[in-house]
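Working notes, beginning with the structure itself.
Yeah, one chain of the complex is gone here, protein chain that is, but the others are all in their spots.
Chain lettering (A and B) follows the sequence in which the chains are written, and residue indices restart at 1 in each chain.
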Amino acid sequence: MSQPSMSEALRGVIRRDLLLAMRHRSDVAMSVFFVVIVASLFPLGVGPESAVLRVIASGVLWVTALLACLLSLGRLFTADYLDGVLEQTLLIPQPLAVLVVGKVFSHWVISGLPVVLLSPLLGLQFGLSGDSLWVLTLSLLLGTPTLSMIGAIGAALTLGLRGSGLLVALLVLPLFIPVLIFGAGAVTNSLAGIGSEANLSLLGACFLFSFAFAPWATAVALRIALE
Amino acid sequence: MSGTGINWFKYSSPQALYPLAGRMIPWFAALALGLIGVGLYVGFFVAPTDVTQGDAYRIIFVHVPAAWMSMFLYVIMAIWAGLGLGLNARPSFMMAQAIAPTGAMFTFLALFTGSMWGKPTWGAWWVWDARLTSELILLFQYIGIILLRSSIDDLRRADRASAVLALVGVINVPIIYFSVRWWNTLHQGASVSITAAPTMAGTMVTAMLVMMFGFWMYSIAVTLARMRCVIVERERHPSWGKQASMPDAVEAR
Partner (left out) sequence: MFQTVALSGSRGERQLFSDVSVTVKPGTLLAVVGENGSGKTSFLRMLCGLLSPDGGAILWQGKDIRQLKELYSAQLTYVGHLNGIKDELTPVENLTVSASLAGDESSGAIVQKALEAVGLVRPVHRLPTRVLSQGQKRRVSLARLWLSTRPLWLLDEPFASLDAAATSYLTQRLHAHLNNGGMVVVATHQEIAIPTDSIQHLRLTR
């Protein structure tokens, strides 16, 4: 009788998803490109005054990150659901929540990490500099995994439903609000010269909390979806 | 997952619930009518006029109880949803389903009356006050739950998926409330809070409490009525009660 260890199963799930992402590099490129375009539209709409741009920078970049995460949520489980891999994943003799962590991690590497890496450049576009640029990147690094975690619940709940793309946005965006507030708040504070530590710690707390809770909820939702 | 226990709750059948709900509705409806009538009377005619805000403040006799009910009902809905998941009990899911629209209605009422109060008091229909914003997000969550349910055809999945969402939401509500308050103190702009009435006269508190109990009774009556609709609607499906006779239900259609 065979049983993979927990870390073996986790690594297996991550390896497969990253391998698939390598075969679909254009998907990754698309979410990066999306972020760049959306972020570039705002100055065109608001006007090029650097004072205004600096004020809206944190909000705009954070909302863009939210949307990028949202758009890629469809990829999280849908393909696996359609080809039967998800079914097999449910039968792996390890807690499903652990495997979900693997899926979410790969999702973050594919859709969240590029945004984090890109954020200093986007911040420059909006006239951020020095400290606040660094805080923006750090806040996204702490916040985007939480977005993927929470998003996974929505993706699992709407799996295979008609119009699930729009529905998942309606379900998940309200849940993203705390992350948005703390993330954008960190940057705003650092611009204002107030310390951003409090906001960053709260982002960290959100991450830990979602890490403890979201994979479990996602696992329950996946089992419901596959019944 | 769930379902390890005995399915005993399944046998407290909707068929038995249907006539019971029917008998309870008039009582709760009458109580609701009476309490809301008294509450409105006390609020609008007995309670003293506010020194600073004049009579415009009287909308809070609707606003505050509605806001309380919106949150209270969310918690109750989540409890039923959790019970449903834990015990694999269909009537619990039905209760959660029946509560959601009433909760959404009270949330909307709280927002609406809040903005009606805001205009004369602050000169703006909408302020990003922490409580109002949380209330708005609560409305989004109610709508999300209702939409999720309606887009799933399979009843069993619809029940359970919306239950999970309700539970996720109930954990999130305090976090969201806290974060919005945090955000609000950050942006000092609109710091006037709706319930910042400095001294509340005893009659005001009484009126609000009476109104809240009235709304509560109303919620029970409406929820039970909607529960009956849900039962009739599900009765059309052959999976249960094919053989069960439900004369009341036929009559109700």
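Rule of thumb we're sticking to: contacts are C-beta pairs under 8 Å (C-beta built on N, C-alpha and C of every residue); 3 or more make two chains touch, one makes a residue touch a chain.
The model shown is predicted, which means the values in this text are computed figures rather than measured ones.
S.K.: Of A:90, A:166 or A:192, which sits in contact with the chain we cannot see?
M.R.: Considering all chains, including the one not shown, the answer is A:90.
S.K.: List the residues of chain A that touch the chain left out of this view.
M.R.: 1-5, 8-9, 12-13, 15-16, 19-20, 23-24, 79, 82-85, 87-95, 223, 226-227
Keep this in mind: only the chains that are shown with their structure count from here on.
S.K.: Which whole number of Å gives the spacing of the CA centres of chain A and chain B?
M.R.: Taking the average C-alpha coordinate of chain A and of chain B, the gap between them is 31 Å.
S.K.: Within the complex, which stretch of chain B touches chain A?
M.R.: Within the complex, chain B contacts chain A at residues 1, 85, 137, 140-141, 143-144, 147-148, 151-152, 156-157, 160-161, 164-165, 167-169, 171-172, 175-176, 178-180, 182-183, 186.
S.K.: Please name which positions on chain A make contact with chain B in the complex.
M.R.: Within the complex, chain A contacts chain B at residues 153, 157-158, 161-164, 167, 170-171, 173-175, 177-178, 181-182, 185, 188-189, 202, 206, 209, 213, 217, 220-221, 223-225, 227.
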